[in-house]
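One protein chain omitted, others in place.
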Amino acid sequence: MAGSSFGHLFRLTTFGESHGGAVGVVVDGVTPQLELVEQDIQDQLDRRKPGQSFITTPRKEPDTVQILSGIFDGKTTGTPIMLILYNSDADPAAYDEIKGMFRPGHADYTYLKKYGIRDYRGSGRASGRETAGRVAAGAIARKLLARRGVDVLAYTGRAAGVQCEKYMPDQIEHNMLRACDPDAAARMMERIAEIRDRNDSVGGIVECRIRGVDPGLGEPVFDKLDAQLAHAMVSLGAVKGVEFGAGFAAADMTGSEHNDQMVAAGFVTNNAGGIIGGISTGTEIVFRVAVKPVSSIARPQQTVDLNGTERTIKTEGRHDACICPRLVPVVEAMACLVIEDHYKRQAALFA
Amino acid sequence: MAGSSFGHLFRLTTFGESHGGAVGVVVDGVTPQLELVEQDIQDQLDRRKPGQSFITTPRKEPDTVQILSGIFDGKTTGTPIMLILYNSDADPAAYDEIKGMFRPGHADYTYLKKYGIRDYRGSGRASGRETAGRVAAGAIARKLLARRGVDVLAYTGRAAGVQCEKYMPDQIEHNMLRACDPDAAARMMERIAEIRDRNDSVGGIVECRIRGVDPGLGEPVFDKLDAQLAHAMVSLGAVKGVEFGAGFAAADMTGSEHNDQMVAAGFVTNNAGGIIGGISTGTEIVFRVAVKPVSSIARPQQTVDLNGTERTIKTEGRHDACICPRLVPVVEAMACLVIEDHYKRQAALFA
Amino acid sequence: MAGSSFGHLFRLTTFGESHGGAVGVVVDGVTPQLELVEQDIQDQLDRRKPGQSFITTPRKEPDTVQILSGIFDGKTTGTPIMLILYNSDADPAAYDEIKGMFRPGHADYTYLKKYGIRDYRGSGRASGRETAGRVAAGAIARKLLARRGVDVLAYTGRAAGVQCEKYMPDQIEHNMLRACDPDAAARMMERIAEIRDRNDSVGGIVECRIRGVDPGLGEPVFDKLDAQLAHAMVSLGAVKGVEFGAGFAAADMTGSEHNDQMVAAGFVTNNAGGIIGGISTGTEIVFRVAVKPVSSIARPQQTVDLNGTERTIKTEGRHDACICPRLVPVVEAMACLVIEDHYKRQAALFA
Partner (left out) sequence: MAGSSFGHLFRLTTFGESHGGAVGVVVDGVTPQLELVEQDIQDQLDRRKPGQSFITTPRKEPDTVQILSGIFDGKTTGTPIMLILYNSDADPAAYDEIKGMFRPGHADYTYLKKYGIRDYRGSGRASGRETAGRVAAGAIARKLLARRGVDVLAYTGRAAGVQCEKYMPDQIEHNMLRACDPDAAARMMERIAEIRDRNDSVGGIVECRIRGVDPGLGEPVFDKLDAQLAHAMVSLGAVKGVEFGAGFAAADMTGSEHNDQMVAAGFVTNNAGGIIGGISTGTEIVFRVAVKPVSSIARPQQTVDLNGTERTIKTEGRHDACICPRLVPVVEAMACLVIEDHYKRQAALFA
């Protein structure tokens, strides 16, 4: 099975490179008769687009989505929905330097090793721009989940070494970091500004909470709900780890500390993060992803060229200093896709 | 797609409950003409079996594997290999208490919510015994990988709050924890003994290193090598998180710290954990999984029964106090399955 | 994806060779809480077993099925159901001749070319015995379909050049051919007896009718209901063709003859065979499969040995003279599997 598809019953296939003709997605298996207009999708894409603040890249991407199939009279028909974002023309000369060298932290080397050929323009298929297709597909899943009463919310929980100490969900969209703690967000911005001035970048942690999921969702053994979420999250280029509930902290806990005991009103704690044995408990699903610092930095780094000769490289241009705020809608989109897919699988099991 | 299968080209389907007739696995897509005898598989199963030390459950499981198909004259034929481990008779009376109550930390509640029916005997399908099928299939993948020069090695890196400080691979199979540091292992044992005496259990971290993988393995976009490994690892019931290379520590690093720079001899560092853009770099693949403390503990815990009435439960019997040493061969098996599958996918791409 | 699995949501994986340890099947995705006992499955297997009449092979196969997982308290639990039929010991000396030669009409040559190794005992994996697993899985699907009011009925429509002229469904199980016309069945038996006395075999046509399927089942574009049925049928070793409704006769019809016009009461005709655009119309689904004559015949035939040297071969032993009556339950089983799978897919679409 080729690697650009995801999901079983609600299934997407993305296509496109950063500087080819377009990026986009085909979404198959969408429930018929759902009202869907381009603005539903555009709203989510706008959260991911560049240029939202001084810590994100000021690049202009024509991120205007078009629906080219699967909709009739403003409703889904049950046939594949194709969503496309055309790329604008790029200056090929801009890539003369990276054409022959491997940028540290980027997939330049690995793509060439894998395919023997590489579209070096703007990272090609490995560009973060590929996630636009995921966000677009996720926007459809989000609409279906809203009808089920499921709400998916991600935010920056840590960045540049600064940890959020309060959880204020209403504040998330009101700070440039999409952090859940506006005070922490202010400190994050200060630190990021400093680090960016040193031509460097920072990482962070994005946390996601999913409310309203019915108990009983998830397919043991291999397609556990958390296993699929982990797959979805680590399939994002910047993500280097994922943990559920207490996560890595569970390693140092005892059973009596970690076990979520039950009373008549439900679970007393949620160390499991809302999933036990791969199946949702009905409590909030909570997970976190580790986000590596942005690879493109304008300070000299050691690398080699195509001939293996050692070289120094500086990735000029204005890049994101911290990808977390733009990753937030992508994490949400991937979570929506997994949850919606599992709702369909559960329905099939009992059909 | 039903949830008991894993892999695309090297594909396994497990079956069986803890106290049904048998557990086992069907492995399809195995390279023909590979020499394979039951001992190849038994060797790995023996590493997973209960009763290896005082920290693991002394339960007796007749973990003797039989090959029932796919082998002729001692060699694989390319047809499905069915591996089976029969269950011995259990005393049904032993489950009278848990039959009507949900054990904290176990999948009792979620299975019942999902299926509306539950085989409560020994956790049924959610039993760790299901992983015997994975280990059996992994043993075949391991043989194929050995021919490629790929070596997969896991070990306990942390348990009961004690961290390994040395990496001595030769010592792993010589201590009861399968820890990479024999001194740390001794301290772990002490702490586990104490905690077990308080009728409690501990968690830990299992680390895995994969050497000899060629660069270029992994299928972007969704089937990145790390995404598939994450899926595989989190599909293990006790695993609550996974991280690659620097992992969660990357969240606090800057780009200049995290980027693995290159010189003529290769990558200078390995913060990426051997995978960039979802594709292997050719350096060692390194990941860690967070292992929750064993859920079965013999101290009273709050729970509810099938009617929602609050009850107290004590899971008597001798259980594992720390599952890490028995999880080590399972983590290795899952890693072997993912890597072998990707070798086949890469071959198909260029065929 | 390895080739021994079939279906998407109701999914089976068969394993086993004619003379290995066992043949069987793992069925995943079965609706929970269905009452299921071994006799439900045995009833269908008994219709497929050898030795039912003088035209079928008198070989004794211990076709007694055992359920080894997925059932608790007499009900399905939603976890994989493993069904196994152990093979009895065979005399390896019996295969000394075919070991080195390719039997005409058999997969001996092609298996060796594909795998470079061949289990020559009783055709190995290519044995008709593999279909026992399909029939076993189909018996479960049949029970689920019965609850939906769907009835699947196959029968011999033609054999040894004799065509059924009446459709008497009640007579099907009362003649050795499982023909829908008892008079034609008598003539078929006469001709088959003659041909068998000349050490030869015959082919025929098996027809299948599926009643009670709701309109709207089937997934355009590639997974049309008829496309999946065609896939299922041609995956049977003896089947060389399949046609729906008017089938090949449609090639000579005009549009005005072939189009099924509609009146208030429904479709006037059923040339489409109950499927239009790959989706069920709600009328009876009708298809036919072409069954090749049995390949094993006891008259001398030309072949080559492993060295390419020309040889003469006679497949001695008592073989089926006409496989149609034993294929009838297999065709039904495969049809049940496809229909049940599509019911689940349709439920998922609207979930």
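Before moving on, here are some points about what is shown:
We call the chains A, B and C, going by the order they appear; numbering starts again at 1 in every chain.
Going forward, a residue touches a chain if its C-beta (ideal position, glycine included) is under 8 Å from a C-beta of that chain, and two chains touch if they have at least 3 such contacts.
If you're wondering where the values come from, they're calculated on a predicted model, not measured in any experiment.
Check A:Asp40, A:Glu97, A:Asp119 or A:Glu257 against the missing chain and you find that the one touching it is A:Asp119.
Of the candidate positions C:Gly100, C:Pro182 or C:Gly247, contact with the unshown chain belongs to C:Gly247. One chain of the complex is left out; on chain A, the residues touching it are 1-5, 8-11, 13-17, 20-24, 26, 28-29, 32-33, 66-73, 75-82, 84, 114-119, 121, 124-125. Residue positions on chain B in contact with the hidden chain: 1, 8-9, 29, 31-32, 78-79, 220, 343-351, in rising order. Against the chain not shown here, chain C presents residues 1-6, 8, 14, 102, 104-107, 109-111, 113-115, 125-126, 130, 158-161, 195, 200-205, 215-224, 226-235, 237, 240-264, 268, 271-273, 275-282, 290-297, 299, 301-304, 308-310, 345-346.
The definition used in the following text is that only the chains that are shown with their structure count from here on.
Relative to chain B, the most remote chain by averaged C-alpha coordinates is C. Centre-to-centre separation of chain A and chain B, using mean CA positions: 26 Å. Computed from the mean C-alpha positions, the centre of chain A lies at a distance of 46 Å from the centre of chain C.
Here the CA centre of chain B is 39 Å from the CA centre of chain C.
Counting only residues that touch two or more partner chains, chain A has 1, 8, 220, 345-346.
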